[in-house]
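Can you keep this structure in mind? I'll have questions shortly.
Excluded from the complex is one protein chain; the other protein chains are retained at their positions.
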Amino acid sequence: MRRRWPPALLLAFAALAMTAPMIWTVLLSLKPNGELLKSTQTAFAPPYTLENYADILGHSAVFGWLLNSSIVSLAVTFGVLALSSLAGYGFARLNFPGRNALFVLVLFGLAVPEQSVIIARHQLFSAWHLHNSYAGLILPGLSAPFGVFLMTQYFRAIPKELEEAAWLDGASRFKTFARILLPLSLPAQATLGIFTFLSIWNDYWWPLISATNSDRYTLTVGIASSQMNFAQTNGLGFLMAQAVFASLPILAVYLLFQRYLIAGVARAASR
Amino acid sequence: MKSAADRGEARSGLLFVAPFLLVFLVLLIYPLLSGMWLSLHKADLFGGSQFIGLENYVRLFRDAEFLKSVRNTCYFVVLTVPALTVIGLGLALALNTGSRWSAFLRALFFSSSILSVTIVTLIWRMVLVPDGGLIADVLARFGIAPIAFLSNARLALPAIAITTIWWCIGLPMMLFLAALQQVPKELYEAAVLDNAGFLRILTHITLPSIRRTAIVVVVIEVILQFQLFGQAQIMTLGGPDNASLPIVLFAYQVGFQRWDIGYAAAASEVLFCMILAAAMIQMYVARGRRGAFS
Partner (left out) sequence: MTVRRLLAAVALLLAGCARHDNGQVQITLQRFFGACEAQYGSSTDVAAAEGECGIITTLINKFNAENPGIHVKTNVVYWPGYDQLSAALAAGEPPDLVTMHQSVISDYSQRHLILPLEAGLAAEGITPGQFTAAAREGVVRQGHIYALPFDNWAPLWHVNLNLFKKAGMLKDGAPLMPHSPEELLSQARAFTKATGKPYLIQSQVNESSAYARNLFTFLMQQNADFFKDPKRINLETPEARRVLELFKELYAENLTTKDQDYTAATSAFLNGGGGVYLVGTWMIGTYDQAARDPNSPLYGGYAVYPYPQLYPGRDVTYADGHSWAVPNARRSAQRQRAIFRLLRFLKDNDFEWSRTGHLPAIQAVVDDTKWQSLPHRRDLAKLDHIAEPLPVGVQRQFLIQQIISQEMQSAITGQKTIDTALGDAERRVNDLLFNLL
């Protein structure tokens, strides 16, 4: 295959556009607040300092925010993987009354945006006293139908012969599912897991109105709460350092699981 | 006559789907229906409601602010979705090689997607503001006056669109990359043997092969970008003068600032219908050209 060459210039420009804001943020975080108050142009040149990061380690609430985001994201991820795998297998392989109608309902759920349900959900959780709790932040994420859709498609594509052997041996449905199909679906699980994790990590509106107690602030809400006030001028370096610091864990997760992401997307795209 | 095996299978099936369905019905379907019911009431955030039928909807369509938010949202989708699709495809085409550079750049272009919206707004505010922003500082080096993107009625929404494209480009790129890698190599080899040029290969082999993915990308992005909220709320508060007010922010303000949740619910239902219509139109167009889609 003849090598297709990228219009290198356009690509370079795109790469610059992508990295410039990030580099700018890092540069700002490496400057003392006082200097930035006078002018941000000082960020273009040394001397740089780590004092903002030291301040974070000493005083910032960002650790609490990171912890909450991590707990909620991980819990939703594992929950979604479990629920979607089970339901996906049920829809793909098993015949039960109302199966097709229910699946259509699940598909319909894909088009429902969060905004159409969020107010009613807020009222529901108020009645159940679930606000300002991990449960309140975790449960809504479990209702997303995307995972079920993905896993159903995935299981449908797996040839039936693989299970028939186990079935003939007298294994129960659940055992067949757990011993054979689940391991086979790991790539799809990896993709679903990462997408779920990312989308819950970035969730803004729900935590904003449900976790109003700073104890339960997730990262998005915490970072939002520190914006839009005077601290943004006389604490700009610190604010930027907080943003950089808060991004590191998710960047680490991303770098570790990149491979699964790409492979998984490939699978999803070919369905 | 249903055999025992069939009944056993039915029971198993229901057990497998029950956990998810329970959560799905209680936390998605029920609030959806409840929200629709709520939209038919004049309701206060703190209790108290009165059935008023479709009056909220009538009021919405006479509400200049709401209509502006609808126009803004549609404009925003038009600004972002084609750009995300085209740029995503372009990047995928450019980076569909096995080289180390490509791998590095792929990772780079996806890295912005993993950031949360409030970090993205923090980063981009400091790029866009005329007082001390990156663009303003760079322009100052050339002696050019700063541009007030976020406070200019015509530039605010495009500025948010650029922020969003920067943020969201990873997913379309990855989806296209995956699709490109599925295209059988033989097709390309045959084209090379035929001495086909780059453009010919693109239009006759590449694009048709990834058609399905392109549709998926467009549908996903349309649904996503209709739901614009965080960027507008934090960067411009929907201003100046509601020039960047999306429907979701309108609903949020009506619900949690004016405490008029019946009205807010009605606005969300209108958004839902718009998204549903957009998605269905695209599915229909997609299905119309070729056979069944999934």
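In order of appearance the chains are A and B, and numbering begins at 1 in each one.
One rule holds for everything that comes next: a contact is a pair of C-beta atoms (placed from the backbone, for glycine too) under 8 Å apart; a residue touches a chain by one contact, two chains touch by 3 or more.
Computed from a predicted structure; not experimentally measured.
Visitor: Which is it among A:84, A:210 or A:247 that touches the chain not included here?
Guide: Checking the options A:84, A:210 or A:247, the one contacting the hidden chain is A:210.
Visitor: From the listed residues B:112, B:206 or B:236, report the one that touches the chain absent from this view.
Guide: The missing chain is touched by B:236.
Visitor: Considering the entire assembly, which residues of chain B contact the chain that has been omitted?
Guide: Considering the whole complex, chain B reaches the absent chain at 42-46, 48, 59, 64-65, 129-132, 146, 148, 150-153, 236-237, 239-242, 252, 256-260, 263.
Visitor: Using the document's contact rule, name the residues of chain A that touch the chain not shown here.
Guide: 33, 37-38, 52, 55-56, 58-61, 122-123, 125-126, 129, 131-132, 208-210, 212-215, 224-235, 238
The rule we apply is simple: only the chains that are shown with their structure count from here on.
Visitor: Which chain B residues qualify as touching chain A in the complex?
Guide: Per the touch definition, chain B meets chain A at residues 6, 9-17, 19-21, 23-24, 26-32, 34-35, 38, 87, 90-91, 93-97, 105-119, 121-127, 132-134, 137, 140, 166, 169, 174-179, 181-182, 185, 188-189, 192, 198, 213, 216, 223, 226-227, 229-230, 234, 247-248, 251-252, 255-256, 261, 264-265, 268-269, 271-272, 275-276, 279, 294.
Visitor: Touching residues of chain A toward chain B in the complex: what are they?
Guide: 1-4, 6-7, 10-11, 14-15, 17-22, 24-25, 28, 36, 39-41, 44, 82-84, 86-87, 89-91, 94-97, 99, 102, 105-106, 109, 111-121, 123-124, 139-140, 142-145, 148, 153, 173-174, 177, 198, 201-202, 204-205, 209, 219-221, 223-224, 227-228, 236, 239-240, 243, 246-247, 250-251, 253-255, 258, 261-262, 265-271
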